[in-house]
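Missing here: one protein chain of the complex. Every other protein chain is in place.
Presenting subunit A:
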Amino acid sequence: MHGRPRKAPKPEDLAAFSAKAEKLRILQSQFLSNHHQKIYTKEAVELSAKLLEINPECYTAWNYRKLAVQHNLFESNLDPDAVNSILNDELRVVENALRQNFKSYGAWYHRKWVLNKGHSSIENELRLLDKLQNVDPRNFHAWNYRRFVAALLNRSDEDELNHTQDLIDKNISNYSAWHNRSVLVSNLMKKKVQAFSQKDEVLIREYELVRDAVFTDEDDQSGWFYHLWLLDQTVKAESPLLTSSWPAHGSDITLSGDRYLDLGSSPFNTYHFDSGSLLLILYFNQAVEGVNVSTVTVSSGFNVNKDVIWKPILSNNSKTAHVWVGQLKFPKVELDSLGAYTLEVTLGHSQGIISSGGFHYSHPSHFSFTVHVQPAKKEPVDGFGSEKISWRDENFHIYEPDSLQSDLVLPLDHLSIKNEHELSDSSWQEKIIDEEISNFRELLDCKIGKLTLARLLTARDALVSSDKSVHSEEVLRLYSELMKLDPPHSQFYKDEHSLILFEKVISGRESLLSYCFRYRNLTSSSSSNPICLRLNGLSLSRLGSFEKLLWVQMLDLSHNELRSIEGLEAMQLLSHLNLSKNKLGSFTSLESLRHLKSLKVLDLSYNEIGAHSVDTTRYLCSSPLCHSIGRSEWDGSEIVTDGVSLVSYWEAFFILKGLKLTQLDITGNAIADEKFTAFLAEVLPALKWLDGVQLN
């Protein structure tokens, strides 16, 4: 039962307990001897019943009864009367046991087992359940059993839905009933049962119900969760869609054999490739699997070697991922001469891409772009790539688009793929959400009102178009108010605030350009001036909207309040990253870095790595003991000779090992000491600069 304080036992209770224990012990030993001798007489079975009615947790006794039932059923020659009496006896024993403790797994399981025999009437079961659920309406055993009985009875989902309605009417805090409702409504909508065929009508009905609950008692959380679920049902696209890609649709990409030689083309679109291959990045709105050569077609001007190897960028162990990366090999011939090639990528024409929710990618989509190849003119010089990068402000200069280059910057506006299917049927969603927004504007003096409104406005903005967030100012204000109103959860609001702020900053060409700087180190001899996206000093605690940042190669996130960089793995082109002066607490919170294979320069200075003795993110991170990591990756003995440091720094090893960093700053962290520095030098053989000091 919920919310009942436990009382300390009184002396007389203790005496009663020990008497009970003594009685149990005797019963138990008698029962066990029956069990061992396979005695299934009436008396013996009755004895086990007595035992179970006192202690329903005695699983052996339930199993004994199962054996006894089977034995006795066999003896009875399936005479219907005898069968009935045997099974009814079992049901009675279970009922008595449940009365003793109706959270007994054994008892519930036994009941299911008896009913599955198919000889006893199920009619009584719902009545029994009603009785039990009256006492504890949120008992999950009872709910599980109810679903089992409903299936056995072939009760319609509508009937069960009405039952949840009755329970909610009785007490709106019955979260179990709300939960079952969400399951039933989903089923009914999926099956398109009459009155549930129109998704918008169903959702409007459900919104009305939950609105009554939330407005009646805004402190009750059951309604909040249901409302959140409904909102998700309203906006979520069932089938997966390609959100954005790199290269973006309609963009002109310059692939330069030289490192960052600025030859008049836009710095936004110039990329270097060493390996002779072009990265293709696909960003989906939900995690998908099945991206491969048969589901994604890449057609190019050259005929050779069209096969692209697609790899998921995983942050967990499942096969599905938001981000898929393909390596497109350019034939040697094409790389050696100037040329422009138009590439087209199409997907969704055949089945195979499936979301984690089991939906197929059903809307064929395509994007195309042009690749200009600039073969290397010189022999590689010791230029930008090997020079020390200094993140100091004076090295960054506001980017002023050259008038000549203005149309080359254009691809920024097309960063995300416009999808016609998305827009076509969103009017009912807009209507529903507008209605909810106007309702929740009435409930602005409590936290759930503000939070729900913020969520609704965010969802509303997401529906319209990718670029204009009409309500972002209001949403930011709501989250700021919430941080003050509800201090215990301020970090959560802060994170939400960050996401919105982040999206606001990078949405829209004007805004984004104002955060774009050219890096020019005056002391350096290099003439390349790469573009750096500087999102420093925004007090961000969380990152998002990565689908719009696939093009970024140099990113400055210093002077924020980041505790995690989750999602950053989508930025596959990232080569320079500044995370200095954040609140990163451990290497495990940097797991995304493992996937950034292009990363060369990393600044982690002045964080809190090693400052917390207990690292909670550790449990979210893959560990070396985890099977998915694989032996090859963890076979580090050849690199690290000092076994002691490997054990103490395994997180750092795990994150950094696969990276080919040339420059790393780690100073200002609790973990940074001489031992660690020595460890780093061993793990990162390509490292040239560590904490500003050139290594040999």
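The criterion applied here is as follows: contacts are C-beta pairs under 8 Å (C-beta built on N, C-alpha and C of every residue); 3 or more make two chains touch, one makes a residue touch a chain; residues count from 1.
One rule holds in what follows: contacts and distances are computed from a predicted model.
**Student:** One chain of this complex is not shown here; going by its UniProt record, which of these names is it: "6-phosphofructo-2-kinase domain-containing protein", "Metaxin-2", "DNA polymerase" or "Rab escort protein 1"?
**Tutor:** From the listed options "6-phosphofructo-2-kinase domain-containing protein", "Metaxin-2", "DNA polymerase" or "Rab escort protein 1", the omitted chain resolves to "Rab escort protein 1".
**Student:** Of the listed residues A:159, A:232, A:442 or A:473, which contacts the missing chain in the full complex?
**Tutor:** Checking the options A:159, A:232, A:442 or A:473, the one contacting the hidden chain is A:442.
**Student:** From the list A:216, A:480 or A:539, which touches the chain that is not on show?
**Tutor:** Answering carefully, the residue with contact to the hidden chain is A:216.
**Student:** In the complete assembly, which of A:25, A:42 or A:170 touches the absent chain?
**Tutor:** Per the contact definition at the top, the residue touching the missing chain is A:170.
**Student:** In the complete complex, which positions of subunit A touch the hidden chain?
**Tutor:** Answer for subunit A: residues 168-172, 211-213, 215-219, 439, 442-443 touch the chain left out.
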